[in-house]
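Excluded from the complex is one protein chain; the other protein chains are retained at their positions.
Should a chain be cited, it is by its letter among A and B, assigned in written order, with residues numbered from 1 in that chain.
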Amino acid sequence: MRPRAGSMAAGALRPGEFLIETLIRVLGFSTVGFVLLIFLFLAREGIPAFFEVPASNLFGQRWYPTYGMFGTLPLLLGSILVTVFAVLIALPLGVATAVFVREVAPRWAREVLKPLIEVLAGIPSVVLGFFGMTLLAPFVREVLGAPTGLTAFTGALLLAYMSLPTMISVADDALDAVPRSYRDASLAMGATHWQTIWRVVVPAARSGVLTAVMLGMGRAIGETMAVMMVTGNAARLPRGLDALFRPVRTMTATIAAEMGEVARGSAHFHALFAIGIVLFVLTFLINLAAARSIFARRRRGGLR
Amino acid sequence: MVEAERGSKVRIEGLSYEYAGKPALRNVDFEIPDRAVTVLFGPAGSGKTTLLRLINRLNDPVEHTRMSGRLLLDGQDLYAPGVRVTELRRRVGMVFALPLPLPLSVRENVLYGPRLAGARDRLRLSELLESSLRRAALWEEVKDRLDAPASSLSGGQQQRLCIARSLALQPEVLLLDEPTSGLDPISTAKVEESLQALKADCAIVVVPHSVQQAARIADRAAFLLSGELVESGGPQLFTRPRDKRTEDYVTGRFG
Partner (left out) sequence: MNRRLVQRLGFILLGLVALIVVLPILLVVGAIVVRGIGAINWEFLSSMPRAGMKEGGILPAIVGTLMLTLGTALAAVPIGVGGAIYLAEYARDTALTRAIRLAILNLAGVPSIVYGLFGLGIFVLFLRFGTSVLAGSLTLAIMTLPVIISTAEEALRSVPADFRTVSASLGGTRWQAIRAIVLPQALPGIITGIILGLLRAAGETAPILFTAAAFFLPRIPRSPFEQTMALPYHLYVISTQVPGMPARVQYGTALVLLALVLSLNVVASLIRRRFRRKRQW
């Protein structure tokens, strides 16, 4: 029953302070206002697309705006393809690195790894896209025999690396939340450190790992520049597994690449905004799920 | 009689208080005289700290509480609408159980209250600084270090700094909640000494950390048990208590 220290002097205001406190309250509510504004303006320019373009077209398989075809399916599938593979690559790498840093690495290694991962988190996506274009894509072309190096796989690889800092950080938190008693009990029963890690600690951190996956996906789906520069930008419907090694186009890259040349107010313009709505809603749902899982974990005491 | 000469500074009338349905104070009637050291003692959980915090209204933001009865300072109801809490707290100062220096220099700590109240005059402020530190028996030890961070002082010095800090507002009542718990015997002695000097200027209410301390410093004492005021009186409360419960506590049969 401890008092909230801050409000101990509530109701004791001088006029100047009243203004300041009102201003602070307004600023506090502003974030809600901004979210609503974003949705409002996306809808304003995006909803008309649903009236201008028949549904069969909008959900069709061909995206050729110059011919009036606004089939968003290839874009959606392109995003999903790249995102799913990015997470598939990033998850084992991220968990393994988190485990290494936390459980295995000697002190000096930790001091080197942590700043490097922070550096990765700070590299702008356009710089990574540039690197991907000039060095990674040719590498993929040579080594994996893809016709150009600009493929979904290249994009997935790049995205995986970009998601790593987030994943490592969340995985690290999840591992941290596992109580010492679990480890101690396992070791006391004669298990090696290695066995303890994989049979006790990591399974106990399962839900945290799930959160990491969701957050990684949210980031990956929303990434624009890096993906745009390495996936080849062919708005083709990905078919079969070898689509992974062919060019593809994501929703984000489509908006970025085409909005510059589009006539304002045209059907194309509205269609791009409509794709924006889809992105907004998708990432909102993913992040909501991730947030729920974080809060649920905290309430349950950090486990499972 | 000596007691009748001292006017009453704070009057507590029929005060009951509960937190979320659990009673913390039951129908307490008590008078705190001016210019004397009054001691509120009793076992843990008996409501002493709660009572103290109700006098300077530090419990205001706590939710799910119920209060009945009155607290009067110089005859004024402290909880009447229109009472300015910030004003009240300048007249009723408080020192806490742990030394809590603000993350500022010694000087800034002491002058925090007066500055917030609008005092600007440099001369006045430096006089206030010295007199408050002297009254808290700290001046000699810090006069060359006024701009050092308060956190660089020892525990005993920090607590005396907190006393000086409250004194700088020249309060009419000074509340001290176990001010010497955790302090070494020398600092404890210094604090108890200064209380005797301070009572010339204001009403002092202390929650002691032991019965021995209570017996050492009290001009007037009240024994609280489970929120109830069992008995009150002068220092003879410790040698010739009227109530059996008081006697049991004072003699150490329970604690």
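Assorted remarks:
Assume contacts are C-beta pairs under 8 Å (C-beta built on N, C-alpha and C of every residue); 3 or more make two chains touch, one makes a residue touch a chain.
Every value quoted in this text rests on a predicted model; they were computed, and no experiment measured them.
Considering the full assembly, A:V127 is the residue among A:V127, A:L144, A:A185 or A:A296 that touches the omitted chain.
When you scan A:L164, A:A243 or A:A267 for touch with the missing chain, the hit is A:L164.
When the full complex is taken into account, the listed residue touching the unshown chain is B:E87, out of B:E87, B:D147, B:D184 or B:D243.
Considering the whole complex, the residue from B:R165, B:K199 or B:R216 that touches the absent chain is B:R165.
The omitted chain makes contact with chain B at the following residues, 56, 58, 86-87, 89-90, 93-94, 96, 100, 102-104, 112-113, 116-117, 149-151, 162, 165-166, 169.
Chain A residues in contact with the hidden partner, per the touch definition given at the top, are 3-10, 12-14, 17, 20-21, 23-25, 27-32, 34-35, 37-38, 41-42, 44-45, 92-93, 96-97, 99-101, 104-105, 109, 113, 115-120, 122-131, 133-135, 161, 164, 192-195, 218, 221-225, 229, 252, 255-256, 259-260, 264, 272-273, 276, 279-280, 283-284, 286-288, 291.
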